[in-house]
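The structure that follows is given in the form of structure tokens.
All protein chains of the complex are present and in place, except for one that has been dropped.
Presenting subunit A:
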Amino acid sequence: MKPARARSGALLALLLCLAPAAGRGEDAIFVASQEAGAVTRIDADPGTGPVLLGAGPAGLAAAADGTLYLTHPDAAAITAVGPDGRIARRLQFRGQPFGIAVSADGTRLFVGDWQAGTLSRIDAQSGAVEAVAEIGREPAGLVTDVAGRVFAAERGGDSLAILDGVTLELRARLPVGRAPFALALSPDGDRLYVGNVRSNDLTVIDTRLLTVLATVPAGRSPYGIATSRDGGEILVTNQEAGSVSVLDRSLALRGRIPVGRYPEGVAVAGHRAYVANWFSNDVSVIDLDEHREIERRRVPEGPRAVVAVPAPVRAEAAR
């Protein structure tokens, strides 16, 4: 274990979205299609087409160097895709890997096992398991923060677990709404937003005090969350309603934007948000200044997770 390294850096790798970072220029947006078994870059500079990975990728996270990690729950595996868009390696994972997050230094992966109700920390290169903690049932979204903590949505337990990323000891467990799934940190890390799929609401956590600040209504079946770059707006996908709700930081509803069918993951890059529409097999591009969908792009079947990789990160990785 390398506690100092695990605590360093400022990466926030999320299951369904990447918190906006301070990068300027164009971010790269990747979407994972579970049914097609593919990951596709969908921003303005698409490069080559989808990368075929096989066997339904579900969870998606990006490391600081731009490496993507995708979980394959049905194939007991994790794929690493390099910043060049090629499959770098495939790690075996004993169990049903679903949610995934990357340590700040990119050397460790945190992986939730949906069936076993555990959180594992594994070596990002070798896939070797370093530590396993029993957590609540059906771990869904995972997030790491700059303090080296891991937040895990326990969908089957209606709760949120907060663990030490080094020891994997449970620091706190907070009750949230029914069936929490997606998590998103605010850009400065002071708040964690938790989407509760079955109670159709959003729980807001104070990450310093580890208390619940508020629970506010969201749309039907909130499945994905992202914040604007300045943290002033929170986007929540309403899977069953085919829309995205926009809340301001005081948690007032500012708008509702129609998108495709069964939207799930959402990621923000600059003044655009990208929403994966699972049923309609496309991605809605939303203009955040005008709060409207400006484009819809076809992607391989079953898109669920989206991640934004900030441009400066990619520039460094390419050097």
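Here is the rule we go by: a residue touches a chain if its C-beta (ideal position, glycine included) is under 8 Å from a C-beta of that chain, and two chains touch if they have at least 3 such contacts; residues count from 1.
Definition applied: contacts and distances are computed from a predicted model.
Look at the chain that isn't drawn here: its UniProt entry, checked against "ATP-binding cassette domain-containing protein", "Redox-active disulfide protein 2", "MxaD family protein" or "Oxaloacetate decarboxylase beta subunit", names it "MxaD family protein". Per the touch definition above, the residue from A:Val146, A:Ala172 or A:Leu213 contacting the chain not shown is A:Leu213.
Of A:Arg137, A:Arg173 or A:His291, it is A:Arg137 that touches the chain left out of the display. Only one of A:Ala179, A:Ala267 or A:Ala311 touches the absent chain when the whole complex is considered: A:Ala179.
For the chain missing from the display, the contacting residue among A:Trp114, A:Phe151, A:Tyr193 or A:Tyr274 is A:Trp114, taking the whole complex into account. Residues of subunit A in contact with the chain left out of this view: 34-35, 56, 58, 73-74, 76, 96, 98, 114-115, 137-138, 155-158, 175-179, 199, 203-204, 212-216, 220-221, 239-241, 250-251, 261-262, 278-279, 302, 304.
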